[in-house]
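Take a look at the structure set out below.
Only a single protein chain was left out; the remaining protein chains are all shown in position.
Think of it as A and B in the order they're written, each chain with its own count starting at 1.
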Amino acid sequence: MGAPVIEARALTKTFGVTPVLREVEFKLAQGRGALLIGGNGSGKSTLMRILAGLSQPTAGEALIFGEDCRRLGLANRKRIGMLTHQSWLYPNLTARENLQFYAELYALHDGPALATRWIERVGLGASANERVRGFSRGMEQRLSIARTMMPNPELLLLDEPFAALDRDAVAIAAELIRAAIGGGATVLITAHAPIDIETEIESHQIVRGKVIRSREHNRPSLRTSAGA
Amino acid sequence: MNSAIRNGLGWSTLALMLTSLFMVFEWVPTEAEQGIVQRIFYFHVPLAWVAFAAFGIVAIAGVFYLWLKDQIWDDLGYAAAESGMVFCTLVLITGSIWAKPIWGIWWTWDSRLTTTFILWLLYGGYLMLRAMADDTPEVARFGAVIGIVAALDVPVVILSVRLWRTIHPAVIVTRAGEHGLEDPRMVVTLLVSLTAFTALFAWILMLRFSQLRVRSRLNGMRREAALIEAAARDY
Partner (left out) sequence: MGAFAAILRKDLRLEIRSGQSTLALFALSLLIMVVLVFALDPQPSDRAHDAAGALWVALVFAGMLGATRSILAENENGCMRALTLGPIDAAALYGAKLTGGFIFMAIAELAAVILIVLFFNLEIGAALIRLAPPLILGTLGFAALATLLAAISGRTRAGDLLLPVLAVPLFVPALIAGVKASEAALLGLPLAAEGQWLGILIGFDVLFVTLGALLFEHVIRED
């Protein structure tokens, strides 16, 4: 098993006086996948943001690749891919231009070809040259997934990746996640309810800001599709 | 905040102020050129010194806040800004009161008053930011950045305004300070007044700072209470 990529210790976050995360203890080893299940207001999105270094914890600490999330350096930031409720896409650029921008930002080799490949992979080939402004929520989510995974990040933080996706898109997303784990990436996914992505991942719950580690692992079932 | 120190400061301020008032109105001789109105100089100058120094405190507190991330520095900076604003406003008002009887004008764009006016606008901007951003979690950080930027801007303002005014000199309100105070009693009065107003500022600053500290500590306690309450509901 690899060294822990995520190590959260007594991680606490309050907004004003409202507690959102309460002494969260969480560990995720390299190459493992984990599912964090929680309802609205459980704190899962806040936790993801803190782990990515986009929000500051009130108390406690989280180490990402061994570095304090409060002070993530360039080298480690490059290794993180994140998907949030916001698409991080430019509405006035086309799908292709958006991906090409991110390819350039991450200094990826042969950006245009890479962008095209990923657009195809998420099933947006027909809309490659349309502006994101006109996309449906599901299309935006698909492109966002492509944006997140294109740089092949070692750590994937996916906040509700299956939201707004139809059955086909869910299958595509699940396949991409499986491929990422297969390729050695560490993946943390949040969701409202248990989902089956047909590979073995740890399953935890987050309830009102506390993470409860589950003893069971989410083993692949005989069902063929994953519900969101 | 040690209330003994605060009270001590309060009493010292009272003593210094009374002494200063006596000296300004009874003891120091009247200035030949401008007459009785010139006595406002002994308030105007110390007020100005405090207004500028207070902004320095805002900036230094800002630096410490960004560096150490402790709320105490933000409380100090905010208290200094509020207190400094009061003194800065008084500089402008006393400037106007001085100018009217002597030169017949309400306001002049001489280099000192103009610079003070810009400082007043900078204070205003800082306070407006705090008011507008009070619901964002980053308000202290924004305040620190603005405080630092504004404080470093002030020397450039002083330089550029002074240059501006050497080309088209305006009516100068602080001439009495320039030409050397002829009578040594004037110098002494000025120094005592300076000390008195600095003490006054320090005292007001401490009062406001303690208030903000109480509020911050209270918020900290509320946070703890909310965490405990949430933990209790786990069972």
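Here is the rule we use: a contact is a pair of C-beta atoms (placed from the backbone, for glycine too) under 8 Å apart; a residue touches a chain by one contact, two chains touch by 3 or more.
This is a predicted model, so every value here is computed, not measured.
Checked against the full complex, the candidates B:M17, B:V37, B:A53 or B:L129 give a single residue touching the omitted chain, namely B:L129. Only one residue from B:L21, B:V145, B:A202 or B:A226 touches the chain missing from this view: B:V145. Interface with the hidden chain, as seen from chain B, comprises residues 66, 118, 121-122, 124-125, 128-129, 132-133, 135-138, 141-142, 144-146, 148-150, 152-153, 156-157, 159-161, 163-164, 167. Counting the whole complex, the residues of chain A in touch with the unshown chain are 49, 52-56, 74, 77-78, 80, 82, 84, 86-93, 97, 101-102, 104-107.
The working rule: only the chains that are shown with their structure count from here on.
If you check the complex, the residues on chain B that touch chain A are 137, 219, 222-223, 225-227, 230-231, 233-234. Across the complex, chain B is touched by residues 12, 14-19, 22, 58, 208-210 of chain A.
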